[in-house]
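Down below is the structure, laid out as structure tokens.
The other protein chains are all here in position, but one chain of the complex has been omitted.
For chain A:
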Amino acid sequence: MSRSIRGADVSETMKTRAALVLGIALGAALTVAAQGYFGEIWRTYSEDIIYLTKQHVVLVLISSGLAILVGVPAGILLSRDFMRRYSETLLQVFNIGTTIPTLAILALSITLLGIGFKPAIFGLWVATLLPIVRNVFQGLRDVPAHLKEAAQGMGMTPLHILRSVELPNALYVMFAGIRTAVAVNVGTAPLAFLIGGGGLGELIFTGIDLNDMQMLLAGVIPVGLLSMLADYALAKGQFWLIPRGVNPLRP
């Protein structure tokens, strides 16, 4: 199972890179070809774009940061032996959770927290949390039993085994989960506008409402660039932060 995840992921990295290169090339070509058009958008919306992009980035950073902060320990906790009896059930619940559309989650969070920045953060946090917990759990479960046995047999304590054996060997799968989660987060963040959370969704949805193509693009293009940038940064992180001995991306 983990093998197929890894296999898929390696090709995904390549796809990301290809997409990035293509995106930049396309961007450059379009800039030259349609300088007039995009120039006009930029001139009209530059202030909004800068302001809303900042807001968008803050939404993404806070919600995914909190999701990582909570999701990783939660995944670790679920993978412990004493949780074995409950973990399958809890994960099942989580899996069902992932199938709920993010818009529905956002709508639900209004009923809890009202309208504004907070429910937006909460909704995005929930949507991001689930894939992280699942992958952290799966990554730790996939660490071969004989590694844990060898560690225990040599007299390592449970905490030491978690830190020096389990986490490093689960890191690749965990990171893959974080990458997926952040991609979901960045792509979903425009919906935050709908519950008053701000962000680039403002330009997109208002553009749709007013049937204003330029306004729509002023929101869509930065969102696209942001998600490519985020994925690129995480791919780099995956390459450099995971120790060479357990990093299938590195020889």
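Quick note on the criterion: a contact is a pair of C-beta atoms (placed from the backbone, for glycine too) under 8 Å apart; a residue touches a chain by one contact, two chains touch by 3 or more; residues count from 1.
Convention: contacts and distances are computed from a predicted model.
As stated in its UniProt record, the chain not included in the shown complex is "Quaternary amine transport ATP-binding protein", which appears among "Acyl-CoA dehydrogenase family protein", "Cytochrome c oxidase subunit I", "Transketolase" or "Quaternary amine transport ATP-binding protein".
Residue-wise, the contact with the chain that is not shown comes from A:M156, picked out of A:M156, A:L194, A:V220 or A:L249.
When the missing chain is restored to the complex, the residue among A:L147, A:L210 or A:A233 that touches it is A:L147. Annotation for chain A: contacts to the undisplayed chain at residues 144, 146-147, 149-157, 160, 164-165, 168-169, 171, 243-246.
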